[in-house]
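Notes for the one structure printed next.
With one protein chain withheld, the remaining protein chains of the complex are depicted in position.
When the chains are written out, they are named A, B, C and D in that same order, and each has its own residue count from 1.
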Amino acid sequence: MFKEVLAEDQDCLTLNVGPQHPSTHGVLHLVITLKGETILRVDPHLGYIHRSIEKMCESLSYRQFIYVTSRMDYLSAHINNHGCALCVEKALQIEVPQRAQVIRVLMDELTRIASHVLWWGAMAMDVGAITPFFHAFREREMINEIMEETCGARLTMNYMVPGGVMYDLHPNFQRRVKQFISFFKSKLNEYDELLTDNIIFKQRTQHIGVLRREDAISFGATGPVGRGSGWACDVRKRAPYECYHQLQFEQVVEQAGDCYARYLVRMGEMRQSLSIIEQLIDNIPSGDYQAKTKAVLKLPKGEYYSRVETARGEFGVYIVSDGGTTPYRIKFRSPGFSNLSALDHMSRGHKIGDLVAIMGSLDLVIPDIDR
Amino acid sequence: MYLWTRNHFSGVGSASLVVLIGAGIVFSLLAIGLSRFLVKPTWSRQKLEPYECGVPTIGKTWIQYNVGYYLFALMFLIFEVELVFLFPWAVVVKQLGMVALIEAAVFLFILFLGFLYAHRQGALKWM
Amino acid sequence: MNASLETTLQSVLAAAPVPVQLTAGSQWPELVVAPDDWPTLAPFLRDHAELRLDFMFCLTCVDWKTHLTMVYHLNNSSCERVVVVKSVLDRQQPRVASVANIWRTAEFHEREVYELFGVHFVGHPDLRLLILPEGWEGRNPLRKDFEDPVNMIRL
Amino acid sequence: MTLKQYFRNIWDGMRSLAAGMRRTGYYFFHHKEIITQEYPDVPPRLAERFRGEVVMPHNENNEHRCTGCTACELACPNGTIKIITKYEITPDGKKKKALDKFIYHLELCTMCNLCIIACPTDAIKMSQAFEHSVFDRSQLIKILNKPGSRLMEGVE
Partner (left out) sequence: MISLEFILQSVDRWLRDRLGHEVAVAVEYVLVGLFVILFFAVLGLVLVFMERKVSAWMQVRLGPNRVGPGGTLQTLADTIKLVSKEGLTPAGADRFLFNLAPVLMIVVSMLLLAPIAFARNVQLWDINIGVLYVSAISSVSVLAVLIAGWSSNNKYSLLGAMRSGAQIVSYELSAGLSVLTIVVLSGSLQVSQIIEAQQTGWWLFRGHVPVLVAMIIYLIAVTAETNRAPFDLAEAESELTAGFHTEYSGMRFALFFLAEYANVFVASAIGAILFLGGWMPLHLGNWDAFNRIMDWIPSSIWFFAKTFFFIFVIMWFRWTFPRLRIDQLLELEWKYLLPLGIVNLLVATTIAVAGWYF
């Protein structure tokens, strides 16, 4: 289709958006073809921060490779680590203690909120409202402090170890999380006032970048992008891991498939995550926070795959082991990569301003895409 | 001061145009000149490249470009002329009373019909 | 659930248009298919009423030093029904048909495998380098024999 | 679009905009909600588990607990730690492996805590120092055992 259009019109403008652009959220390079302001084609060029993590992991032990995955999707670093730990545990058939499972899930959901909150600010910034960004960081900071207290770091926590978590919860943890829950609930309503109900924001996002359900499935667009298109693709529901099958929460699904639907999905997910945390925070079982494991982990020969739901979608870890202390091959199925592949499909025929809104609604984290 | 008091206007106030234009030029040249004077320029090819997010520009910038607002410009012209007609009318409408009001209403109504027609024809769609 | 999926697969694959070898796999049932038969099998798997494997969540390649193995992870979009498809490729001249027109997510994943493993996807709409810089030739970083003395840090 | 709808659009739009303006207006006048941390003036409160850099505690006799077993070196994913050992003659005349230099590359460290977990003698720990900026990368290469320090009695 693109070639036909080019042949018809000579007055097409080819524009580089990125790698140094305010709204590509990192070093993503898009080559877009414009006619007037209408986008005919978007061609992503990746690799500006490709570190070949998959290759790196081939020389790291099973304890070490977990920390590298924090550097992929740094906003849900904890959930990435979780996926890796799950895969190793599955291979070694380690039984994770109940307490560790609950701690992991609590941290996962806190991470999810932190990630969504940041996305909320960034999305607002993409459509031109700057104030929400700073409001978002206020809430994110609270989560980061909770994380720092328990995990010892704010962004790349590296709190997961095969068989459990690295430390026990900090004594302040429950109190601070409860504080955060009550604080965040009121702030969510402010979010609605600032952005959700705002007529300009609605106009900027409704009917923009529509991804129909079958396209979302075909593109493998998981996470809020897929659920915004009406596809119930939450791994926590589809293939529950840890203690998710015991929890009461809803899978937020919107049917419209546009930017606003994706926005609503994430807003709903923040509320669902809050309810998960509320269910767990008073019921943390006592016991070990770590299962006993050998000092040197050797995975039996075979292939292992584990899936978790990060803030961006389905994150998969595929380990091929030859029986040694390091993985023979590792493949990380990053949600952002598949979501990005739908960008061209979604943004054709829209304006430049819409492209920015669509990218915002995809919630791209470039290290996650580049790996 | 002589220039400012209202009672001394005739013919003097318009000199402020010259003063202001002069002040504007002096101000901007002063500002640019000052930085020229202070900064020792360095030259490199990369530095002078037009900014396009750090990648060399693809194709020419000055191409035949689809300006979406040709029709907007036409519409604007029509309404701006209307506005110019209305300015003298607005000054005196209070003295002339109802007749002037009705006349203007008719005038605006006809324009409005034209506007509706243009809207129907899709002239107000951004390309 | 796994067992029932396997019985379903057995009955379904009996009617498959190409010969397919079914194994239990370590986690999910695995199909091994010849690279030439893959383009015929792919739409069959996606459109079959009982399977409907319309969600490809992972596509990758493993370098086994003697050969390359393409690994496709397929799933049903509405319920858990994971099937792994494998295809063994020649290491010197790896060629396999593209499935980008069947699962559109394969478009980017295949481009990634193309540059990292050097697998040539026949019929891919736009097989260009995605991650590696323009003008990168030949060497494929994720192959086991890849050496880059400048950029690789040996630990 | 009917006329009623037209005015309804305007009204709803204005109302939603006013809600947003009320929110920002509220913050404009409520300076108590300001969350800025004035970092260099007011030192940040760091959690006790915060991981800033690897240090090796020494006691008052300039003794540390590191036996030079290289468990941390092996555990480190980045090659941050390099341990150089020497042979010491113990009082009873035997040769014994001991730590000569504990070289720590702070510029490579990602504070993942794996070395501290790996250490069998609790010789190293994470400190809360986080102001690591220097003008030259080579200044980040640190030798953690102090000059002249020895192994603490009783640590094997």
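As a working rule, a contact is a pair of C-beta atoms (placed from the backbone, for glycine too) under 8 Å apart; a residue touches a chain by one contact, two chains touch by 3 or more.
Note that the coordinates shown come from a computational prediction; the quantities given were computed from them, not determined experimentally.
For the omitted chain, the shown partners it touches in the full complex are A, B, D. For subunit A, the residues in touch with the chain missing from this view are 13, 15, 21-23, 37, 124-131, 133-135, 138, 194-195, 198, 200-201, 203-204, 351-356. Contact between subunit D and the absent chain runs through residues 10, 17, 20-21, 23-25, 27-29, 31, 33-36, 38. The chain not displayed touches subunit B at residues 1-6, 9, 12-17, 19-32, 34-36, 38-39, 41-42, 45, 47-53, 57, 61-62, 65, 67-69, 72-73, 75-76, 79-80, 83, 86-87, 90-95, 97-98, 100-101, 104-105, 108, 112, 115, 119, 124-126.
What we mean here is this: only the chains that are shown with their structure count from here on.
Contact count check for A-C and A-B (C-beta pairs in contact): higher for A-C.
The chain with its C-alpha centre at the largest distance from the centre of subunit B is C.
If each chain is reduced to the centroid of its CA atoms, subunit C and subunit D end up 41 Å from each other. For subunit C, residues that reach two or more other chains under the stated contact definition are 155.
Across the assembly, subunit D contributes 77 as residues in contact with two or more other chains. By the touch criterion stated above, subunit B contacts subunit A in their complex at residues 52-55, 57-59, 63-68, 126-127. Within the complex formed with subunit C, the subunit A residues making contact are 44-47, 50, 52, 54-55, 59, 90, 214-215, 217-222, 231-233, 238-239, 302-305, 307, 314, 316, 318, 320, 328-329, 331, 333, 337-338, 340-342, 345, 370. For subunit A in complex with subunit B, the touching residues are 10-11, 13-21, 29, 31, 35-38.
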